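The other protein chains are all here in position, but one chain of the complex has been omitted.
Entry: subunit A
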Amino acid sequence: MKQENKQTISGRDFEKYFQVKNLKKALEIKAKYEDQILLIAGATDVLVENYEKLHEIKNWLDLSRVKELKFLEVKEDKLILGPLMTHYELKNSQRLKQKLPLLAKAAAAVGSPQIRAKGTIGGNICTSSPAGDTLSALLALDASFKLQSKIDSRLVKAEDFFLAPKRNGLKDNELLTQIEIPLYPEESLSFWAKIGRRKALVISTLNLALVLYFEQGLIKRAGVAVGSAAPTPIRLREVEELMLGKSLAELNYRELGEEVKKRVSPIDDIRGTKEYRENVVRDTMVNALKSIEKRREGGKNAD
């Protein structure tokens, strides 16, 4: 064990590690401790953030055994997900791959096999990193998050949830308890790409999600979102609107790429420069449209 983590063990140490088995209990504890308790599920972000200072954490709420928060169901016109679904489970879910391949693809790009086996989609959402891989997919798919407290619950749209780097709209007494994604009847094609320095274990330099829903050859709905290109992952409604009511042939891909570029506000950091990200987000949008065009012509649904 790291020397820094060595502490004498006493019976009291565990009074404040709550490994709850049901949601009701979790909500009660959250109501009592509010922001004075650290939430863990897969723990893959929390243990990295607190490396060598785990002993400084006073109160823990471990949600990993709350079985009622782990599910994937199709209910009429939406797909609902429990926040404890791991990236591994999402990536391998036949139902998800069939209904929302965009999200399955994003989940498959998270971290490494080891991280995907432990990390959860709820954790990805609540950590709220601007680079969170599943977040651009959730935004483009028009997801909503159910935020629940001991007394009530509310549904917040993904695009209203992320407020600043690693900041979100969860109140101190709330937990994320469900993710809802609408399933539209129209035929859809999607694209998700992650730009990074290597394929595995890389934090996105940029990621982009695009989904188009077609009705009689025209784009009826669209979802465009990017990650790592602004203080939060962002959905680009204005770019979506430019595509509505048109066929793919009527779109000017390069101009749409420029429209995406105009609306991002990346920074220079160790993963890439602002200029690089601006140019790559434009080109990735062009590639996304080309990829969808190619699959539409080929009659293939698979991404």
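Methods note: a residue touches a chain if its C-beta (ideal position, glycine included) is under 8 Å from a C-beta of that chain, and two chains touch if they have at least 3 such contacts; residues count from 1.
The working rule: contacts and distances are computed from a predicted model.
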The chain missing from this complex carries, among "3-isopropylmalate dehydratase small subunit", "(2Fe-2S)-binding protein", "NitT/TauT family transport system permease protein" or "Na(+)-translocating NADH-quinone reductase subunit D", the UniProt name "(2Fe-2S)-binding protein"
Across A:Lys78, A:Lys97 or A:Lys118, the one contacting the chain not displayed is A:Lys118
Contact with the hidden chain, among A:Tyr33, A:Tyr88, A:Phe191 or A:Tyr213, goes to A:Tyr88
Contacting the left-out chain: of A:Lys24, A:His55, A:Arg154 or A:Lys171, that is A:His55
Touching the unshown chain, subunit A contributes residues 1-2, 5, 7, 9, 13-14, 17, 19, 40, 42-44, 47-48, 51-52, 54-55, 57, 60, 62, 64, 88, 111-115, 117-118, 199-201
